[in-house]
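For this depiction, one protein chain was excluded, whereas all remaining protein chains were kept in their positions.
Going in written order, the chains are labelled A, B, C and D, and every chain counts its residues from 1.
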Amino acid sequence: MEAGISLIIVIGLIIIAYIGTLLGLQVLFGIVIPYVAFLILVLGLIYRVISWAKVPQPFKIPTTCGQQKSLPWVKHSRLEAPFTTWEVVLRMFFEIFLFRSLFRNLRADLEGRRLIYGSAKWLWLGAILFHFSFFIIMLRHIRLFTNPVPGFIVRLDYIDSFFHLGIPPIYITDLLILAGLIFLLLRRLIDPKVNYISYGSDYFPLFLILGIVISGVLMRYAIKVDVYAVKQLTLGLATFTPTIPKAPIGSIFYIHLFLVSVLAAYFPFSKLVHMIGIFFSPTRNMANNNRAVRHVNPWNYPVKHYTYYEYQERFRDKMENAGIPIDEEVEPEKEHEWYSLYVPGKEPPTIKS
Amino acid sequence: MYNADKVIPGIIILILFFTLPIWLNVGRLEAVPEVELPKEEKKCVESKEFMRREHMKLLDDWRIKVLRENQHVYLSGEGKNFKISLQNTCMKCHENKEKFCDKCHNFVVTHPDCWTCHIAPEVAKKWK
Amino acid sequence: MEIKRRDFLKILGLGLVGSITSANFLFRREVKAQSYIAPPEALKAKRWGMVIDIKKCVNAQPDCKLKCVEVCHKLHNVPSIPDKKKEIKWIWEDEYEHVFPEQPNEFVAKIYAHKPFILLCNQCANPPCVRVCPTQATFKREDGIVMMDYHRCIGCRFCMAACPFGARSFNWVDPRPYLAKVNPEYPTRTKGVVEKCTFCYERLAVGKIPACVESCPDKALIFGDLEDEHSEISKILKERFSIRRKAELGTDPSVFYLI
Amino acid sequence: MIEKALRGSAKYWLWVCFLLSWVLIGFICYLYQLKVGLGITGMSRDVSWGFYIANFTFLVGVAASAVMVVLPYYWHNYKEFGKITILGEFLAVASVAMCVLFILVDLGQPMRVFNVLRYPTLNSIMFYDVVVLNGYLLLNLLCGWTVLHAEYKGTKYPSWLKPFIYLAIVWAPSIHIVTAFLYQGLPGRHFWLTAIMAPRFLASAFSSGPALIIILALLLKKVANFDAGKKAIETLSKIVTYAFIVNVLFFLFEVFTAFYSGIPGHKAPIQYLFAGLHGHAEWVPTMWLSYILAAIAIILLVVPSTRKNETTLAIACIAVFLSCWIDKGIGLITGGYTPTPFETITPYRPTLPEIGITLGVWAVGFLILTILYKIALGVKESHELVVKMKEEV
Partner (left out) sequence: MSLPKPDALLKDVELHKTPERHWMDIEPELKRGYFLSIIDPKVLKDLDLPSLGTWQPYDEKWPLPEDWKERIKKEILRRMETYRSFKLFMEICVRCGACADKCHFFLGTGDPKNMPVLRAELIRSVIKGEFSIFGKLFGRFAGARKLTEEVIKEWFYYFYQCTECRRCSVFCPYGIDTAEVTMIMREILLSLGIATDWGIKPVHNCYYIGNHVGVPPQSLKENLEFLIWDFEEIAGIQIDLEKYLNRKGAEILYVPMSGDYFADPGIYTMLGILVLFHYLDLDVTISPFASEGGNFGFFNSFEMAKRLHAKIYEEAKRLKVKWILGGECGHKWRVWHQFHNTWFGPIDFLEVPKSPITGTVFEHAKDNKIVHICEFTADLIAHGKLKLDPSRNDHLIVTFHDSCNTSRAMGFFEEPRFILKHVCNNFVEMPENTIREKTFCCGSGSGLNAGENMEIRMRGGFPRANAVEYVHKEYGVNQIACICAIDRATLSSLMEYWVPEVAVSGVHELVANALVLEGEKSRDVDLRRRPLKHPVKGVD
């Protein structure tokens, strides 16, 4: 159901863009919306980043997946239990670029009374295919926003279209991203567990990106557009001299651009912010050096606790009888300042960063 | 804000990343190239719009027709006849590859490999 | 869950079908009345063939200096590569014992000892090169010409292994540096593809006979339709004794040598 | 399971780096070839296939030979091959991968390689070869990986796999028969035009492939503490013995046919390879080396005591492997192209960049093999849960 609705929404978006071009709203769909969407994307992401940065991480809670640094002769797992900042950076690098945690994935099956664990790297592979292709495709699109196009983009474009399949040659990443997306979509539909936890907001970006990819692919191979005119428009956008080129560009381009704009505007306010969020993940971006380097909690507050003096007074007789040494030096603690989340009027001072 | 030492550079990198094309253009931006159109001929085999979109497809169809089906003449939408030949028909009007083809192809970055075999007029001229 | 998923698939299916049909409807391209024709002046045949009159040829050679080779290679931008191993040849000369190695005949050999024979692609009726080509880059046209589609050749060189006549050349390197002069009307080839004589298909299309035939000052090369009884070539072959290279291999060459 | 290949001793990483450096060298050479063209090789208008295709042909055999361990294990339930089967399957994967790469580097226009699939040509043996080779690659990956994964999970492999295993068994000879057909169906190449080509290919495959498996098994015993089992090695060495004798016999049959019939075209290639022709004798020492190695191998293999001794067996297997490699690689290709259709001789020698690319491809193959074997052994090791006390300080 959710998937169906998501699909219908995406189709609706396509129709909106199509009708928009029929009505001659090229300026709206080619200039205004892209600019607004891009602005929302950048500002939205910055807003998100700041919203996270404003919240302190009270404790240092790395998830350790390997041996801590301890005695010198114990082999320390630098990536899995990083001790220094540099090791944390490495861990984050592998996490962000190679999806290391997903690589660990297993699949549990119950066979009679036995639990068995199988290797399950398909999700990792699908995710890698999708994300890397998406990244390369984004880089490739720089060719439409720069003039002259930088050499490395030209080379990237050349390598990506190495195999001469079709006119113009097909991009390898176009095939890979389709494979990755279809895998991710099918997985959501077919795997009962993943299907069960999926919302419309999980399907929507999938269909949206699929729509972007398919419209892009169609534009290149089937419903051709005047690339020269397209670049006139896109370069205009990048150089803040937006114009709608005189030569007409097919609706397919405006559909593509509109879907991209929707994605950009949707990005900062959806689960897609995981792209930035991962950098903030405290279980991954903190060093497991808790005992060596103190972590400061800005809202640490004193708490009420029972003192030894009270304790010793309570058990003095018993302790003396049992021959446990009594500490005569200890004095009752003066009233110490304390706060509590649970007692009215004693709440800890509110946190302001 | 906490971890400002990392967050602020992060935000800067984020902005730089999303505005990468702008920075790549700085100091080297060139005007949108205008292709040099033939002086005598005003009309290509098909309409300008069609040619701008589909010329590669058309050329590919031409090749198949000539090489594989022995059909050497193209009958255009307007009923005109054209001998199918990149070198002898297209380039007779568009007499300079660099000023016509390359201008646009370099602009939008496509890598057609026509010219490893086919000889551009200016190349033929320069041949010793 | 099951029912739910089926419902969903229905919706998805409907959506996909809908979007595809609507896409077709929305993006239908302007239909153009495009068509292709063969030019009326083109020469046509059921099976093109060639006869090489050895006597004429051998006798004329001191004077003609193999004009056929020169003209062909110039016309088709065939490079002259000094390294024999990387050579490209469409039409060339060789001695009897190399041209007909399967017919070691001392006496014939004596007559033609070290005399140049003209060689070119035999345009076989049963061409092994076409049989082995994995991409149909080499194919046989209806008029019997064994064609090369350089755009499709992947450069696997299986055809070279299959051709018993050594008629095929491969572009081991970019040929252009080896071209002293260029014919701007004809393309060159790119490195990594196989090439050979194509009986001047481009000249046939405009009503001209192959360049080698046309250029031979002594009319030692005769070109025509082998299946047309009234053609010159058929008549000659009916009248005179001719041999073909390695006929026993069953490739049925279309190039005949008049002895 | 792949993570098992990412954890290893210093020696393992040293070996991987060694291979990677060869891959890099090969890749650089290939970039050079891509830029300049196949002209950087020693191939010529007359000898238009060379070292690449020679190695390809040989490796198809190695790949096909996996069936020699898979068949007895799955078909005849020969339990002794239980541990060695996966070695065979993964060797096939690595070999076919090398085959595919050798074809790719031999192409003049590699970017157009997909034309083979875009324009499927049913009359071309090359098309079938592409189909059977890639099919075999997928089958072996599927079977090997699924069975290994089942082992990793500690279960039996799923029943749906059975048909694929049987298909792979039937498929194995087909890859080599089809590869033989590439050659034996060509008119005008006397050396290749023989109905015995396919059987000869199979015989050489079933000797060189298992010989390599034996060498690898003995090597793994040394470096990876993996014992394939004495019985398995013994059975395999018998297979090598018989197949190799048949292989040499087939060659002798060819010699008989050529020389007793006395047809010059048939004699010429053999003369060129073993004695020299028209003053050309480029490959004579190499070819004799091949047959001297063959003789040594046969002696060592036939005598039971040397066959059962691991050292002499290893020597014999290396001899078989090299002998087949020369005979079926270089010998077959140059023999096919010499003399040329004009009864002349154009000598062929691979150039340095050509050898560099070849070594690069072999390095890729061994890298794949190393990784797959590392995974396979890692999975087997992971079931060995007893912790052995090691002095760690």
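FYI, contacts are C-beta pairs under 8 Å (C-beta built on N, C-alpha and C of every residue); 3 or more make two chains touch, one makes a residue touch a chain.
These figures come from a predicted structure and were not determined experimentally.
In the complete complex, the hidden chain is touched by one of A:Lys246, A:His305 or A:Lys334, namely A:His305.
Contact with the omitted chain, checked across A:Leu23, A:Val89 or A:Ile197, is made by A:Ile197.
Listed here are the chain A residues that touch the chain not shown: 2, 5, 51-52, 55-71, 73-75, 77, 80-81, 83, 95, 99, 101-102, 104-110, 113-115, 117, 123, 127, 191-202, 269-271, 273-274, 277-278, 280-284, 288-297, 299-300, 303-308, 311-312, 314-315, 318-319, 321-325, 327, 330, 340-343, 351.
Against the chain not displayed here, chain D makes contact via residues 154, 382-383, 385-387, 389-390, 392-393.
The rule is short, and it goes like this: only the chains that are shown with their structure count from here on.
Among the chains, the centre nearest to the mean of all shown protein C-alpha atoms is found for D. Contact analysis places C-D first among chain pairs (by count of C-beta pairs in contact). Here the spacing of chain A and chain B, counted between their Cα centres, is 38 Å.
Chain centres here are Cα averages; for chain A and chain D they lie 46 Å apart. Those residues of chain D in touch with two or more other chains are numbered 109, 112-113, 118. Multi-chain contact residues of chain A (touching two or more other chains): 164, 169, 250. Of all residues in chain B, only 1-4, 7, 10-11, 14-15, 18-22, 24-25, 28-32, 48-49, 52-54, 56-57, 60, 104, 106-113 touch chain A in the complex they form. The touching residues of chain D, when paired with chain C in their complex, are 36-39, 41, 43-46, 48-49, 103, 106-110, 112-113, 115-116, 118-119, 121, 123-127, 130, 182-183, 185-189, 264-265, 336-337, 340-344, 346.
The touching residues of chain C, counted against chain B in their complex, run 30, 32-39, 42, 77, 139, 141-143, 147, 149-151, 174, 179-182, 184-191, 201, 205-206.
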